[in-house]
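Missing here is one protein chain; the remaining ones are kept as they sit in the complex.
What follows is subunit A.
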Amino acid sequence: MSYFRAENLSLHFGGLKAVDAVSFAVEKGEILSIIGPNGAGKSSIFNLISRIYRPTSGRIFFEDQDITEQPPYDIAKLGIARTFQNIELFENATVLSNLLVGRHRHSTTQLWQELLFLPSVRASEKVHRRRVEQVIELLDLEPYRDKLISGLPYGVRKVIELARALCSEPKLILLDEPSSGLNVEETDDMSFWIRDMKSELGVTVLMVEHDMSLVNRVSDRVIALNYGRVLAMGSPAEVQQHPDVVAAYLGA
């Protein structure tokens, strides 16, 4: 059984088939990239997995559990974290509190305990803070801890989003175009971090990406999509030479 599995996943908006009977599997500890032209349905698949959209048909399995009907907040509790294509950070909060929200799925304190800020809350806050610091260290975010998001440049925000996802200690992380809007140097950093996530933290990565050099550097396998359908699946080199993929990108 695969670690993560999508079976015949479909998402139809009226007559438009954004995702059309897509099936794929992710093995534990691999980095799987989804590529495809604009509008191929890549981000829609992510939104289906994190339950922002409800699939028209098909099922999603994670660790042999059917998660198709789970409410969105439970997806994160199961250990699936994600980043967004257009950065969804908490703008008017500090970097630190953004990252601490990432710890939300690990919080066990009750409301009344929090109102009194009992020693148990204090202790668990310190644990959260320590975990967050580990992620800050991994992603070199030390200069920004107390800064408000609204004052930070795009490249840094992108890293903070990744950091927030990592703070939840996910088993599977969904990266929606991690390199979009980043310069060459920042993209290089990103590729190191993605590989670090896999090798050091043991996180399985599912990634949507347009930058083929990044895809080639980090992915174990690649899926190519077009018009909501799978065109090809395999190693990065295989997929790029697949005639259907070449036709989709360059025209037949």
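FYI, contacts are C-beta pairs under 8 Å (C-beta built on N, C-alpha and C of every residue); 3 or more make two chains touch, one makes a residue touch a chain; residues count from 1.
One rule holds in what follows: contacts and distances are computed from a predicted model.
Missing chain, UniProt name from the options "Cd(2+)-exporting ATPase", "Hemin transport system permease HmuU", "Copper chaperone CopZ" or "Amino acid/amide ABC transporter membrane protein 2 (HAAT family)": "Amino acid/amide ABC transporter membrane protein 2 (HAAT family)".
The omitted chain makes contact with just one of the residues A:28, A:54 or A:126: A:126. Contact with the chain that does not appear here is found for just one residue of A:50, A:179 or A:226, A:50.
Subunit A meets the missing chain through residues 47, 50, 52, 71-77, 81-82, 84, 86-93, 96-97, 100-105, 107, 109, 111, 114-117, 121-122, 125-126, 129-130, 133, 150, 153-154, 164, 168.
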